[in-house]
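Take a look at the structure set out below.
Left out: one protein chain. Kept in place: all the others.
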Amino acid sequence: MLSIDLHKQLSHFKLDVQLRIHHELVVLLGRSGSGKTTLLNCIAGLSKPDGGTISIDDQCVYDGNRVFIPPQRRGVGYIFQDYALFPHMTVQKNVEYALTKSERAVQRNHVDAVLETLGISHLRKSKPREISGGEKQRVAVARALVRRPRVLLMDEPFSALDEWSKEEGYGLLESVQQDWQIPILLVTHNYREAERLGDRLIYMEEGRLC
Amino acid sequence: MLSIDLHKQLSHFKLDVQLRIHHELVVLLGRSGSGKTTLLNCIAGLSKPDGGTISIDDQCVYDGNRVFIPPQRRGVGYIFQDYALFPHMTVQKNVEYALTKSERAVQRNHVDAVLETLGISHLRKSKPREISGGEKQRVAVARALVRRPRVLLMDEPFSALDEWSKEEGYGLLESVQQDWQIPILLVTHNYREAERLGDRLIYMEEGRLC
Amino acid sequence: QTEEEERTLRISVASSLTNVMEEVEQAYEQEHPSIDLLINYGSSGTLAHQIDRGAPADVFLPASTEWMEFVMEKGLIDESTYHELAYNELVVASKEGESYNFQDLLDKKVDSFAMGEPESVPAGTYAKEALGEQWETVQDKAVFAKNVRQVASYIKTGNVDAGFVYRSDVMTLEGLTSLSVVPKERYSQIVYPGAVVALSERSEEAEAFLAYLRSKESQEIFHAHGFKEGG
Amino acid sequence: MDLFPVWLSLRVATISTIIVFIVGTVLGRLFARGTFVGKTVIRSIFMLPLVLPPTVIGFGLLYLFGREGFIGSLLNEWFGIQIVFTWYAAVLASSVVAFPLMFQSAVTAFQQYDANLERAAYTMGAGKWKVFWTVSFPLAWPGLLAGVILTFARALGEFGATLMIASYTKGLTNTLPLEIFFSVESGNQSQAELFVVMMVVLGFGTVFFLNKWNGSPYNN
Partner (left out) sequence: MDLFPVWLSLRVATISTIIVFIVGTVLGRLFARGTFVGKTVIRSIFMLPLVLPPTVIGFGLLYLFGREGFIGSLLNEWFGIQIVFTWYAAVLASSVVAFPLMFQSAVTAFQQYDANLERAAYTMGAGKWKVFWTVSFPLAWPGLLAGVILTFARALGEFGATLMIASYTKGLTNTLPLEIFFSVESGNQSQAELFVVMMVVLGFGTVFFLNKWNGSPYNN
């Protein structure tokens, strides 16, 4: 379970969010610039709220100035809006980065399956700068889906994909959701996607849920 | 008029395109990785085809090894899939970059209007790293739409926008298209967008139009 | 030639003569207001190479005969103007409070001592000569430096017990009081030569200046700085 | 106290830095992207003034720029200029010795940013010159600034090559490092210390000022 109660002053408005996500997929919709990415960054520990609390599976990961668990110990999987692929690593290495050494050996088949499903297994040895925009996005998706986190954050993860690739992504996400039973927060501007995937839809406007 | 007849070997297939675009908006659809961005890069002069010809308004800008007009003299407007905003310039400076000094003085109102329409005029003084993903995309759109090129290339220009912002973008594009009467080539994965904006829809599959 | 150039006399002087030459310069320019001495200091080797490369110089005053010979052999010097201007003496210096003499260097009393590098630094060459047959036995104790100043640094910082320096350096070596003269018969005369450069366009004035260096007035300055008068 | 050495050093270091900055930046840009035959060879040759002891560099300069030297004789014949033993020689020495620092920094600086941004600028009709000044240069600036700092510091401290080709003449070529050396040589310890302090103040001050002038576009 993910529970959030935080506020943070942004340049043009204040982000002020109360939200609880159980083992469900919540879709976060909202105008561009309304604070969605910032909220995700706060949950992942990449931005500091001005105050409030965040807890994951009953562990408090943020509480005002008293508690701040750094990102590497929050167990949050995160697909970044701008992918944040490592430019110096191949696709394969990028995806495996989320795994520990021992997992890497054990999970080889799983990694292969994910790459296959997303249609990027032929790009394994390519560097991010050698692949197309949508291919990059699929690498970012793969990287987040090879290992079970405690919470999964997805910032417009399918925005650069064609209908077929989107479908494959949806399928993968659905099966992962079944397996993992974790809170998932997905940002999208696509209504069809929202309705197809979301157990619950929430809307953000100028930093507030409504 | 834009007329293209080119081929280029890519890592997993061959790009092979024959295409003529009059003063119309052609939407290019196709699976992720099918070669759309590469085609646009060839037209803009950022990639070299292996052979063929490209001409713009009856000027040959590429012809095998004989003619290669560099990008700065092709008069092609281009919205990049990854925005390619200048990180060291403010939004305002980014948008004005497409204008010459004298145009900058004359067109001030026009620039303001474009920023206003796209809902980013309050971000004028921000640097790209200080704004949201969708805001960045709108800056890229603005930068391409403040000045009339001979050909306009748009690589998924609205993919990161919410429905309202998309609408504003569509409106702006339609009015610009009316005014300018130039060939426009727009890449998208969104059917509604394609049908709404396109005078003609074309599909690419593994480097070929079909 | 501009008027300023006409007044200028260029002197290339070994850096170990810096203090002497600064006084000489003042005195000479006072006496000869029409002459402007432009003094160029450097190691004797550097000066010799500069003259070799056609750098402007009228008078050459190195700190050893070797470098004078180097330029002479190349025909860059008006040999008729050659004179020995001053002499020097070798002394053993040690740190304030300690006192070692030449004999101590040869005995086991001294663990290490500093001296100029014998192949290239004149002070080192003379020191090696002074050590004579004992050189073989004591050379392991020797630390080589590129000039007397460096020898002094080693002594002052306690990294060596003693070192060979020139008497003329004594005046400037703060913190090194205990000095003992090296027996004179053990090394050859330490000569400071001077001569007019062959290419000089102002050889007359240059010769006049050389003559001045041999005058009583300047010889006193040499003397005051610990040199022995030449002739 | 005679402050001439301070001004001279500041002047020599500043002029050298400007020259080296311009030459280093241009060559750096040239060598950063694109390939041509012998690129790595020339890049490595450009490092030699850093490898060789300054005295050797000074020696080489003396050979080239001396009255009988290849360049020196030409300069003398054509313009009646004589560089050796003047403060121009100090500028020359500092520039040559500091050049590798600027060059290496510049090459790296021009390799570090996303070249797509230059391409984007071209599509907007900007010419090579405009793209260089408005995109490449500002994006490379942090690396170039690092080069400038190293260059200035090195130029300020240059001793061996300067002594060789400019020599030490009071009121003419007595830069701070030379003054320090000769103060020590003539046993004037306290004066040497004073010059060292000036040098530290001058070097520290300028480097501090330059360091403040940083604005990495990626810094966050």
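Just so it is clear, A, B, C and D label the chains in written order, and each chain counts residues from 1 on its own.
Convention: a contact is a pair of C-beta atoms (placed from the backbone, for glycine too) under 8 Å apart; a residue touches a chain by one contact, two chains touch by 3 or more.
Quick caveat, the model's predicted, so the values are computed rather than measured.
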- Note on the structure: Contact partners of the omitted chain among those displayed are A, C, D
- Task: Pick out which of D:Ala121, D:Ile149 or D:Ala166 touches the chain that's been left out of the picture.
- Result: D:Ile149
- Message: Using the touch definition from the top, which of A:Cys60, A:Ala84 or A:Val106 touches the missing chain?
- Response: A:Ala84
- Hidden partner interface residues of chain A, rising order: 44-46, 70-78, 80, 82, 84, 86-88, 97-98, 127, 129, 143
- Query: Since one chain has been left out of the picture, which residues of chain D touch it in the full complex?
  - Reply: 33, 40-41, 43-45, 47-48, 50-56, 59, 100-101, 104-105, 107-109, 111-116, 142-143, 145-146, 149-150, 153-154, 156-157, 159-160, 177, 180-181, 184, 196, 199-200, 202-204, 207-208, 211-212, 216, 218-220
- Task: Would you write out the residues of chain C that touch the absent chain, in ascending order?
- Result: 43, 45, 49, 66-67, 70, 114, 117, 119-121, 143-146, 150, 153-154, 157-159
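As a convention for this text, only the chains that are shown with their structure count from here on.
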- Message: Counting hops between chains that touch, how far apart are chain A and chain D?
- Response: 2
- Message: Tell me which has more C-beta contacts between its two chains, C-D or B-D.
- Response: C-D
- Message: Of all the chains shown, whose C-alpha centre falls nearest the centre of every protein C-alpha atom combined?
- Response: D
- Item | Whole-Å gap between the CA centroids of chain B and chain D | 44
- Query: Taking each chain's centre as the mean of its CA atoms, how far is chain A from chain B in angstrom?
  - Reply: 29
- Message: Multi-chain contacts only, two chains or more: what residues does chain D have there?
- Response: none
- For chain B, what residues touch not just one other chain but two or more? 82
- Message: Taking the top-of-page definition of touch, could you list the pairs of chains it picks out?
- Response: A-B, B-D, C-D
